[in-house]
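Sharing a structure with you now.
As you look at this complex, bear in mind that one protein chain is not there, while each of the others sits in place.
Chain lettering (A, B and C) follows the sequence in which the chains are written, and residue indices restart at 1 in each chain.
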Amino acid sequence: MNLPSRLLQLLMVVLMVGGASYLMMQSLPGDAAWRIAAGRYGYDALDAAAAASVRAELGLEAQGGLHFLYWLGDILRLELGTSLISGESVWVEIRHQLGNSLSLAGAALGISLLIGPPLGLLAGLRAGGWLDRSLLAVCSLLRATPQFLLALVLILLISVEMGLLPAAGHGEPQHFILPAMTLALGLAAVSARLARDAMAAVTQTAFHDFARWKGLSNAQTFWRHGLRHVALPLVTYLGLQFVTLVEGVVVIESIFGWPGIGHALVHAIFSRDVPMVQGTALVLGVGFVLINLLVDLLGRQLDPRGVK
Amino acid sequence: MVKLLSRLRWQYRTFLHDRRQLAVASVALSLAVVQPSHAQDASAAQASAADTRRLEIVGPFDIKGADPLLSGILFQRMQIVETLVEVDATGELQPGLASDWEVSDDGLEWRFTLRSGVQFHDGSQLDAEVARQVLEIARAKPGLLKSVPVERIVAEDAQTLVIALSEPFAALPAYLADYRQQILAPAAFDETGTAQQVIGTGPYRMLRMTPPLSLEVTAFEDYWGPQPEVRQARYQAVSRAEGRALIAESGDADFTYGLDPASRQRLSQSPRVTLAAAATPRTMLLKVNANHPAFQDPAVRRALSLAIDRTAIAQVVLRYPRGASQLFPPMVEGWHDPALPELHQDVAKARALLDAAGWKVAEDGIRHKDGQRLAISLITFSDRPELPLVATVLERQFHAIGIQTRLDITNFSAIPAGHHDGSLDMALFARNLAMVPDPIGNVLSDYAGTPEASGGDWGAMGWFDADFTAELERMAREGYGPTPARQDPRAQASGVIQRALPVIPIAWYYQNLAISNRLQSAQVDPWERSFGLSELRWAQ
Amino acid sequence: MNQVVEGLAPQRVEAVRRPRLDWPLRRVIGAAMVASLVLLALLGNLVIPGDPLEQHLYRALQGADAVGVSDAGEVITSAPLGYDHLGRSLYHRLVAALGLSLSIAAGAVILAAFSGISLGLLAAGRGGWAERLLSLVADSLLALPGLLLVLMVSVILPSTPLALWLGLSLVLWVEFFRLARATGRSVLASPGVEASRLLGFGAWYRFRHHLWPEMAPVMMTAMAFGMANALMAIAALGFVHVGIPEPTPELGTMMVELLPYWREAPFALLTPVLVTFLLLLGLLLMSGSKARTSTAADTLEGARP
Partner (left out) sequence: MNVATMTTPASHTRPGATADDVVLSAEDVSVRVRGAQTMLLEPVSLALKAGEPLVVIGETGSGKSLLAQALLGTLPSELVASGSLWLDGEQYPLHTPENRRPLWGRRLAVLPQEPWLALDPLMKVIRQVGEAYRLVAGRSAQASHAAARSDLEQLGVAAASEQLPGKLSGGMAQRVAFAAARAGGAPLLIADEPTKGLDAARVSEIGELLLKSLAETPRAGLMVITHDMALAHQIGGRLMVVRRGQVIEQGATRDVLAAPTHAYTRRLVNAAPQAWPEAAFKPAADSASGDGKAAGETIIRAENLTIARGDTTLLRDVELSVKSGEIIGVQGASGCGKSSLGDALLGLLPPHSGRVVQHAERLEYQKLYQDPVATFPPRRTLGRLLKDLSARHRLDDSQLPQLMEQLSLAPELLSRLPGQVSGGELQRFALLRLMLIKPRFVFADEPTSRLDPLVQQEVIACMVKMVREQGTALVLVSHDAALLRKVADRVLVVEEGRLKACQEI
């Protein structure tokens, strides 16, 4: 996609998230003040007085007449408001959590890239061989395992039974390993398959054969005429995979107690903190579009032929 | 892996056998956890040395912000902040930042003498004026103090704080022990009265706070009391019970709060941790809307109560030795009346009561009266994972007596909200009956009220008893002096609730935690006020 | 290698090509796994009747028992897989949960496939603004995590199964749309479609005989894959407690419920885990992969004139 269509996409994402958030605000069963007060004060201290003070403080009564256009206008001015729970600016909250999520996602991506594509390439070079077959089996098994289950298996084996790594927590480097591994295994399974398929496809092409006929060794053929072609679909895939990564982050963060954006999102959904939901969703959506813009550029670098 | 599986199988087999014994054992354990320290003197020396050991605490409570109203209870538990009045394990009031207090004969003027030489973490001094400002801020916010008939608060001199009331209120000192009345330095508050920092007087000061999941404290060198042995501590919020249990199991936490029943069972086998439990003044109860056409009739409410198998719920779902026989657990002395006839299950009698009340079983197995089906909704929430489970059990047990129940597992705010708009039928929740160490505050707010606005958000709904209310108000004013019947008035009040059943008690709670073997001893505070950090000793 | 093997006569190619099913063994195994689980969901309750909600609290987490009469004189339904943490028959909960998860997932996939294919073909056929607008919407939806969309829909809609159905459809249709548009674009521009049009065949004929044969394998793959994704999403939502509400049995919620008991009753937890795993594995195997292993056969096939 080119720049203008990415911009359009960006606009559309903003429009959809804004619209959904507006609908959410409108359709909250009961009184938002109650839910917000619940999020703030907990069940032991929640009462009518607490709800009333929230209502007064946030001026929730006035929101009935809120117009969608004003709502969108606020978003377009990057005015995301304040969290209904903490009272902190949504930007401040997100900035904090996004960093944590990005480092986790980055670590996961890194690990998955170390595992997945190399294995996939090896399997693809010898399509039908034992590595290919076992990789296919492992990938199928991994893809059929929901992430939270994988997380628990890893925790039970590595953390509890072997006592090697902490089961949850945040702050030390060793806390990264388990959640990142959980995320990475799923990603690696898919990227390995993709790399394998791409590699197998490349080895079938006429130009791959011709490169060998020219006298290039297998390794030379791979580096000069294979890798770039495999990298193309892989890079595109990684751009699209960002969403899956984020989705995994939501579940994984909640299991491993990781103070990231996914954790915040689930929390915000529970307590109906609509500005936070909107903020996180916007950041995720916009992040996706931007990352794919990068992927477009990288793809153009790898494949200067233009639109395929 | 094989080892793991065989272990699993063994535990599965022995589970039934173990279940009852375990619960009893863990309660017994809790009574004997505090051990005298033989390292009292050594502790100071150790403290001065750079002790880098950090105590790891894991609990379910998110950190929401610096204001006492948001996460004040956590700051209190971490002993960052203190209140004027403290409470001991038996519920007796103890001196806190106020070393002494007295009340005038007419009960209208309370005089608190503040401890001298108390320093805040920012170096400022505590005096009566500071305490006054902070209490005024607390009074302006929602909370229990609002319901106290305070006329004015005066700093009489540097160490004397006077609280003048418009009418007597015997439980005032207990109210001041509530976490919302924690004493922060004035510098902690912004101009709107919202705390932006946590500057307390406790033995620990805040090192860093990263909401919502963690905060770190370090010992406060200028604390007015003895220096604690544990110099560093970190609290981490882990919202899922499984996650907490796993952390405890892997030995990454020294103190793990809020263990679910199944994890307790598992952790009891772990060599890394010791389980502790203490009865707490928290009861799981079923709030019933007495305005509902069916539940107006006390006999129908009684039938509901008779349908419930509390023992099975306690033993199978909660893994406690037994269910609640009345609203207050035995630890709440005075309010708990051992003489009260126990709530129990009697399905036949429940059916008979419903029949007598005119609710007849129709063809679909559900009772009808005047063309109305006895189908109700039950609201509960999953913040406490046992609640949906118990609700599921209740649904079947009510079904057995011909009542159709629709479970609505939602945000807990639906309960007070449903109370106020009248839409609630039944709600299941866990209520802390002693937010203030003296339960009178809770009982007043939950069961008194006025004929127009009867009961309270987390108590009775549509049920009002004028005499009962008057008696509660008297107790609040005058304390628990003898009545003409020469009975403890608190027990009498419990009796009223037991007979009328505006709420149906299901189970009494225990506080469960796992303590790592790095620690030598640990204390469980039944009032959920403190993690007891300053009392802890390292194992070596 | 195509160009070098070009020299084989068709009759020779026949001889060279191994007999190959349209559905390789992997897919057959996958389909068999899915079919047996679907059968279990459909017939499970007929074979051994029972109520997934019925509780026997004191049997909680116990193993299987036989049909019998309890001390109190009431007939106990047999629970072939034992009991869950509330003494409910795991077998019957599993059967009911399978039925529910499968029907929501299937419903979502069918709705998504129908709307995705229709809109995709509309975009491919019309081109211009219709295509640009639809693609924009699809691309933008793609930018949002599916779980987030379902969560948002579940806030807006009151009924959970309805919200799951619509939310999942909203997530899934994009894939069908993109596939249908891509296939549609190339097939609609192909000489075959043009020839049929010139020969006077109508739109339905062209869809049925040109578009569908090209799309069907891809769509079937996408449907199986979408099914798997939907099932996983339902389970994941159950895991964060926003899935199907209690006490209705659902696979994800069952796992979450039984998770704390993993050491006491590992087999109670394993049953829903295993069923979910097999279901997903079956669907993924069924969906197959574009990659094949027999290179020579493909080369030869590709070389056919």
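Operating definition for what follows: a contact is a pair of C-beta atoms (placed from the backbone, for glycine too) under 8 Å apart; a residue touches a chain by one contact, two chains touch by 3 or more.
This is a predicted model, so every value here is computed, not measured.
Of the chains displayed, those contacted by the omitted chain across the entire assembly are A, C. The chain omitted from view is touched by exactly one of A:143, A:196, A:225 or A:272, namely A:225.
Residues of chain A that touch the chain left out of the display are 205-207, 209-217, 220, 224-225, 228-229, 302-305.
Interface with the hidden chain, as seen from chain C, comprises residues 1, 3-12, 15-16, 190-192, 194-196, 198-201, 205, 209-210, 213-214, 295-297, 299-300, 304-305.
The rule is simple: only the chains that are shown with their structure count from here on.
Relative to the whole-protein C-alpha centroid, the nearest chain centroid is that of A. In this assembly, the C-alpha centroid of chain B lies 46 Å from the C-alpha centroid of chain C. Look at where the CA atoms of chain A average out and do the same for chain C: the two points lie 22 Å apart. Shown for chain B are the residues in touch with two or more other chains, namely 242. For chain A, the set of residues touching two or more other chains reads 29, 152, 156, 254, 272. Here chain B touches chain C in the complex through residues 5, 7-9, 11-12, 15-16, 241-242, 245, 260-263, 265-266, 269, 309, 312-313, 316-317, 382, 388-389, 391-393, 395-396, 407-409, going by the rule given at the top. Residue ranges on chain C touching chain A, taken from their complex, read 1-4, 136-137, 139-148, 151-152, 155-158, 228, 232, 235-236, 239-240, 242, 252, 255, 259, 262, 273, 276-277, 280-281, 284-285, 289-291, 293-295, 298-299. Residue ranges of chain B in contact with chain A, taken from their complex: 1, 4, 61-62, 64-65, 69-70, 73, 141-143, 146, 180, 194, 210-214, 236-240, 242-243, 246-247, 249-252, 381, 383, 411-414, 416-418, 420-421, 429-432, 435, 445, 456-458.
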